[in-house]
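Heads up, one of the protein chains got dropped from this complex, but the rest are sitting where they should.
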Amino acid sequence: MNPSRLETFSDGVFAIAITVLVLTIAAPNHYRVLGSQLAHRWPSLAAYVVSFTVIGIMWLNHHTVFSHVETIDRGFIFANLLLLMTIGFLPYPTGVLGEALARGQGTRTAAAFYGVTMVCNAYSWVFLWLHASRRRRLLRPSFPESERAIATILFTAGAVVYTLVVGLAFVNAYAFLAVQGALAVYYAFDPISRRAARPASPGGAEGPGTIP
Amino acid sequence: MNPSRLETFSDGVFAIAITVLVLTIAAPNHYRVLGSQLAHRWPSLAAYVVSFTVIGIMWLNHHTVFSHVETIDRGFIFANLLLLMTIGFLPYPTGVLGEALARGQGTRTAAAFYGVTMVCNAYSWVFLWLHASRRRRLLRPSFPESERAIATILFTAGAVVYTLVVGLAFVNAYAFLAVQGALAVYYAFDPISRRAARPASPGGAEGPGTIP
Amino acid sequence: MNPSRLETFSDGVFAIAITVLVLTIAAPNHYRVLGSQLAHRWPSLAAYVVSFTVIGIMWLNHHTVFSHVETIDRGFIFANLLLLMTIGFLPYPTGVLGEALARGQGTRTAAAFYGVTMVCNAYSWVFLWLHASRRRRLLRPSFPESERAIATILFTAGAVVYTLVVGLAFVNAYAFLAVQGALAVYYAFDPISRRAARPASPGGAEGPGTIP
Partner (left out) sequence: MNPSRLETFSDGVFAIAITVLVLTIAAPNHYRVLGSQLAHRWPSLAAYVVSFTVIGIMWLNHHTVFSHVETIDRGFIFANLLLLMTIGFLPYPTGVLGEALARGQGTRTAAAFYGVTMVCNAYSWVFLWLHASRRRRLLRPSFPESERAIATILFTAGAVVYTLVVGLAFVNAYAFLAVQGALAVYYAFDPISRRAARPASPGGAEGPGTIP
């Protein structure tokens, strides 16, 4: 199996998970007071926006990781499947968290549940990255050695941060959701993707359409 | 990341959102009087047809915009993600509007909710276009300068029109739905896509299979 | 837009619609008597199998039609969108028919509803084919003129047959469902696809992997 095939399959799972999120927002049940029903559901919408952002940016970073990978093996495929499992599961805690916040019941439990899902996801990223990068097993020669250690530190630090953020779930579920959104945005601009994006470009065969 | 990869991901989201629409039509609950139950649900079917048309034609115009883009940057990816978020969300207001019309309750609120979603979508289009076209940042050289200003005016005018149409939601939800369908059809034949479709073809490398 | 892009989008809708079918089978509500609950739901399973077969074979025939098309225009894109709308809608009548048969209520109405959906689908096929084939507008030169008239007659005859089958819905919904399955299987082996599959192969550039 060549990497692009695995990436296409993964992209499909990302695209489906991100679109299926909308199905987790519970439909209103009283249409006579639809305005207040919808207004009441704003946390579901907030959870939708946060999880959409999370999955969208993970899709982007997934592509960045794959752009540094030259070859894949069975272990990489399974690590990737584990990662996809946590992403495909995200719609469930998203729906639960949105509903809990809308009802004002079980909010901390719901936030912790969402947080634990994200922790599993973060460790899947670490696992995928370590499998690919240890002794440069699957990396392209063009990927600089100096970046490798930095990326490993940042991925591991990410897993630690996500673990700590679970604690915030027990303090305030709204703050927790806001931090999850902020972390996703951080990953859109973090050093791994920014610095790592650069070295691959000159050596890559992707042509003029790549990110400068 | 090259543009075609981003476009494939976007196409996936369009295809899923358009197919998931059907899941928003509530199942009948009394099968003894199934005929009247289904007849009663015709507004859900109408909302399905309108949203299917909206997403289908947006998919087409999304392709037109991408055909004028030579290169992409991070900002373009995020603007595109914002656009996909509004499209992926559309099944929810579609289901709410269809159900509200079928029950004859909360119709204006539901229509306004649908309308606001479309306004967010329209502004996402403006944002995506401005990001790509300002100072011709990401445009192909073959895209004529004269078309650029026209496209900007038409995208902005579209956003204004969609904003105004929200007002119609408070007058009559059926008229609102009909106008949303009419606007989608208009965008299938509007000057941006028709005129813009032409100049790209000769310079493009798409071969004999392109739209004449 | 080249035809392969439109086909990829269409394939996505086919793949999603065929997979989303499973979500239309109602979950059991009494788990103490799960065996009888599941046994009671066999018509939902039958409707699933029939609709899966219908969509699967339509996907195959959609590919055959596209293999004879050299170029596409806006009208073809819209005719294709109309066709996809009827396919994307099919999960709804499938769920309704399965549930009606399982409850033994409203079976004829449900069958007629399914039948009307298939009639809309059949006319969409006629429309798509006529748009592509009239005056050979979009056909490949390698597609033999003699096959063109036969294909038109067979597509039209299909639409007539599907219209007549709606009448059967009012006689017996089980017979109706069986005939829908039989028609789908017929289209897997009908003269259009069988004869038309041959002439395109020698002239095509698809290489050794094509159907002999």
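Labels for the chains are A, B and C, by order of writing; each one numbers its residues from 1.
Here is the rule we go by: a residue touches a chain if its C-beta (ideal position, glycine included) is under 8 Å from a C-beta of that chain, and two chains touch if they have at least 3 such contacts.
Note that the coordinates shown come from a computational prediction; the quantities given were computed from them, not determined experimentally.
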Chains still shown that are in contact with the chain withheld from the display: A, C
Absent-chain contact - pick from A:Pro28, A:Pro43, A:Gly56 or A:Gly95: A:Gly95
Candidates A:Thr109, A:Thr156 or A:Asn172 - the one touching the absent chain: A:Thr109
Where the missing chain touches chain A, by residue: 1-5, 8-9, 12-13, 16-17, 20, 23, 26, 70-74, 77-78, 81, 84-85, 88-89, 91-92, 95-96, 99-100, 103, 105-106, 109-110, 113
Positions on chain C where the hidden chain makes contact: 8, 11-12, 14-16, 18-23, 25, 27-28, 31-35, 37-38, 48-49, 52-53, 56-57, 59-60, 63, 67, 188-189, 206-212
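Convention: only the chains that are shown with their structure count from here on.
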Chain at the geometric heart of the assembly (C-alpha centres): B
Cα-centroid distance, chain A relative to chain B, in whole angstrom: 26
Where chain C touches two or more other chains, by residue: none
